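One structure is given here, and the rest of the page talks about it.
Only a single protein chain was left out; the remaining protein chains are all shown in position.
Coming up: chain A.
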Amino acid sequence: MKKDREIQKSYKLSHQILSLTGINFTRQTVIGFTEMTLIPSKDSIRYIWLNCKQCCVYRVTLNDTLEVSFQYFDPLLEVCPQDSKQRNLEFMNKSQITGVTSVDPEMGRGELLIVVTSEAQHMIQEGKPLRVGVEFSLEKPQSGLHFVVPSTEGTLTEKAAHLFTYGNENSARLWFPCIDTWSEVCTWRLEFTVDDFMTAVSCGDLTEVVYTQDMRRKTFHYTLNTPTCAPNIALAVGPFEIYVDPFMNEITHFCLPQLLPLMKASSKYLHEAFEFYEELLSTRYPYSCYKQVYVDEAYGNLHSYATMSILDVNLLCSNRIINQVYTTRKTMALCVAQQFFGCFISRQAWADAWLTTGIANYLMSLYVKKHFGLNEYKDWTHSELLEVIEYEERFGGIILDPSSSPNEPQNIPIGSPNNISKDTFYFSVKNPHASSPHFISVYYKKAQLIIRMLEFRIGQELMMQVFNKHLSLALIAVANKGHPAGWSNMLMSTAAFTKAIFTVTGKDITVFCDQWVRQGGHSKFNMKFLFNRKRNIVEMTIEQGYIGELGIRRYVGPLVVWIQELDGTFKHTLQIEHQVSKKEIVCHSKSRRNKKKKIPLCTGEEVDMDLSHLDADSPVLWLRLDPDMTMMRAVEVEQPDNQWQFQLRHERDVTAQTQAIDALNKLAKQGAVTTEMRNTLNAVLENEQCFYKIRCRAAHCLTQVANAMVANWNGPPAMMQIFRKMFGSFSCPNIIRQHDFTSLQNYYILKTLPVAMAGLRNTQKSCPPEVLGFLMDLIKYSDNSKNRYSDNYYRAALVDALAASVSVAPVQHDPATITSDTLTEDVRRILCEVTRYLNLEKMLPCYKYTVTVSCLKAIRVLQKNGHIPPKSDIFKAYATYPQFIDVRVAAVEQLVDFLPHHGTREDLDFLLTLAETDPVPRVRFLTLVALAQHPPFLMGQSHRLDNEHLVERLWTFMNSGQACDSRVRSAVMDLYYALYGRRRPSCIPASEPALVLNLRKPPNPPIQPPITVLVKEEEPPPPPPPPVKLEPPPPPPDILTDPLSEVKAEPLDIPGEVIFAEENNIREDVEVFEERIEEVMAVKSVTPSVEGDMSESTTSLPGDSHDSQGGHTGFEPDMFRTGSADSHGRTHKNKKRKKDKKHKKHKKHKHEHKDKLDKLGKFIQEENLSSGSSNPPSPASPSASASANLSVPTTNTNPVLPP
């Protein structure tokens, strides 16, 4: 299919020149020129589509000589018609995917349509390069290019003003016109003219730097001979300090002034990553250089581009900082891995993203395994697995490659996964700009796990050979200069990957792909067992009881079970075939506990165990299912608590220990606790052989256990003695030693224990006074003067501990009457420390303000428990713009936490304003994420914040507020989903405003967005109970809703006009009025012909391919499917939304026939409106769906007016 598409594309990119000249920091503008060399694959091309957003395009030329006309239309400026009354996500999602698809470069479409007029046809000849030049400019870009100009005094250098490009997935179009897909690779020449004190860092080799004539600016010339796609091109400009890596001269690091020492410290291990990957893949690093740029206000932690990475400046840390190092090194390792897979080897389409990202993440995980240890690696993998499982069970199974459905007939009888998956999400997974960012992040995690699974199937060595093969082929392709035809090996796709595995290993992984890549979900096992003493067997029941639930599917195949018996570990492979499988496993050991003998473990070690608590007859110590996490699975094992304890104490695998702790936690919550449990946890906590994270978890679990057995707890509070033993001074154990963090294990335990202890509660449900006194002493005696490391994280942990010790106030005062005098003594002490820490941070800030972050959380905890009055202005002050990002995000989280109980409309508005207008894109995003994670109210709960105002605001926000940053737009969708689900928010009246809207159509604007037409059609759907309700409401609402809708509609109209304004802008920028006319003319005259052409020559245009493919690529199959589903289930009929005119019409016809609704007038109108372009979406002329959006705005206007 992909190959088909390639053939169908009528041109191929071979080279692109990008030159940015007027980069102005004070006005935040960029003027540039780009030239693409296209190689046509046939002798006539009528249209060229480019991706381009928010740019002003001045001029488009062909071969430098011929100026041609162009049209610019961005459907995402307003995702759905603003005056539509639809307020449910399904509608938004459909409109969005239509919009996104209509400009999808994978389909050969774009926002910028260049019309190749007949006088230019002579330039087009198969195989003869055609150069398309575009002059453009950007002014105060909303997204894609970020100017950081701090509002301090001084010159640009002193301000450390800089800029960098960023974007959600393929977003290069935001800063220069290009073909913005991963599959269009080409070679590059890049030129950037910047002020002489600035450095421009970009992709490829810096060939030279030349002064301009006036000697006040410099031009950086880059060439990139490796074919690279536009999304992998980036730019960073700033007064950077330059540091050449002392170990590898090819690496250059860039950071903002004053940070050089930190950068040296942070990057000293980077070369190890290179060496590691080169050795692992037995391939040289494919580029000749590598650059790392650290920028402020970054969009994400890291973004990889060809030969360079743009990283967040906050990844930097000095040698004194402990916790950050892990993240920083992981991030850098991932950057390097992405150079191999992701940058050098690009992907064929979005559906293949799982391969490049998955492999890069997988390689990084191998780096983690080598440098951070097996425990860290396993624990991390386990946590990722849990995260993916949690997501899938909440939102639905993730399909890695949705481009085609499994070839194999499904063995799942009911509700074929296909259907489920299609409707699983409230967003579309087919395009990154329409997907939820949360989904994408989990998707990448799953991709990594699937690659890991594959490693189990074919072995790591062979796996590396496969990677090596891909890289080698790509390297050969690079040598194939200037011939795009030979570059297909630069791209990776599921099909190519499967093939490569087959050639290298001889193994066919199609089945694997069908199961795990083309289908979503994971399997879930519930295991119970019984020991049969007579027969000396374990009777095991493995049940897949959740099949059919969200994200869970049935598994058939082998499953590994490990049984630890007295005589050792025995591994069994069971065949799972049915929903409930009963297996009998013969035990090897006779129960012979009397003989004191060491017990061998799976690692080969032999250990002594205290078997006094073991069931006298059973030789089974513990059982594990799929211990190596060889597949996507959730496992519930039912074991008695003593087996869990054995597992925790003696199993060496961290995942098993984590599982055991989780199980004990669960038991503690049920109140089933024993002294042995406590002893086990104490032993683990004290065991220095144990992985530190396990020990920390054991501490928290111990808190739960101790709280559950508080009634009969004797002696000092839990963990107190251990703490004193580990950290108390020799002469007086109640005073903590001076800090020495050279032992990392102890450091983490030192940080954890106070928090765990603060969670203890006595019978009055408050923190025991001894513990509070202990915490106060810790704070008092904390002395870091002799330490080599900073104790900022420890201090933050102490504040966290203080917060954890707060319990609900026994007497809830009226907030207005609470003063500092009414506080209880304990709260007073806590508050005193918290304020002192917080104030001290103002003068002596610690690394990344960790203490401030913890203090803000602690204040919120005190508020929440009724000790101090709930006030939001404290947090608002910390959340406003020029503050450190971690502090801002923490403050935002506290504000979000504030909303459900005390939040006022101002608080919510504050947050939404932040999300809409904050200068830092990442904060906008994170605010929305925080809101979506902790929605201010739950669906169906009437809450004072749940009102129409909010709905309208959110709707406008996602509809037209974030045209450029699709990550933010999708995050608003996430929030909307969290608040209202997929349906119409209950606070919005279910009205039928169709006619009203029609009447009110403003006559003035010359160009009417086509979508208004759609609106009318949408109107019928609103309420699910159709006929009964429909009949009565319409007439009264007509009048009743009129004022309402007017009120609403007024603001709604504005965005629509904005669009016009922008279009006008673009045209005005062209300067010449004639040109504008020309354009309009072109639109009028040409568009119909577009369609004409298409229907004539069905194969010629790129759009056709996907349409004729039908089910596979576009959104169209979706529509078909829903359509047919609708016709089956009548209740949904009305809910259907029609995006596409053609579709609409098509469906409408159906409707009419079936429903016999008497809306003939309307339909006639529609027919009239769309007559020019509308045909039923027959496979023959389907490409119009995409072009419709381009052409309709202009073509429709005239017809609209007459009625």
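By our rule, a contact is a pair of C-beta atoms (placed from the backbone, for glycine too) under 8 Å apart; a residue touches a chain by one contact, two chains touch by 3 or more; residues count from 1.
By our rule, contacts and distances are computed from a predicted model.
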Name the chain not shown, per its UniProt record: "Cupredoxin", "Septin", "Transcription initiation factor TFIID subunit 8" or "Auxin-responsive protein"?
"Transcription initiation factor TFIID subunit 8"
So one chain is hidden, and I want to know which residue out of A:Leu38, A:Ala160 or A:Leu950 touches that hidden chain in the complete assembly.
A:Ala160
Hidden partner chain, touching residue among A:Arg131, A:Arg189, A:Arg320 or A:Arg982:
A:Arg320
Sole touch to the unshown chain from A:Arg109, A:His146 or A:Lys218: residue A:Lys218
Touching the hidden chain in the complete assembly: which of A:Ala172, A:Cys701 or A:Leu838 does that?
A:Leu838
For the chain left off this view, which of A:Lys42, A:Lys765 or A:Lys780 is in contact with it?
A:Lys780
Please pick, from A:Asp43, A:Glu119 or A:Asp205, the residue that touches the omitted chain in the full complex.
A:Asp205
Residues on chain A that touch the omitted chain in the whole complex?
19, 21, 33, 135, 150-152, 159-160, 196, 199, 205-213, 215, 218, 242, 244, 246-247, 249, 252, 256, 258-259, 262, 296, 313-314, 316-318, 320, 729, 731-732, 735, 780-781, 783-784, 788, 790-792, 815-816, 818-820, 831-832, 835-836, 838-840, 842-849, 859, 868-869, 871, 873-874, 877-878, 880-887
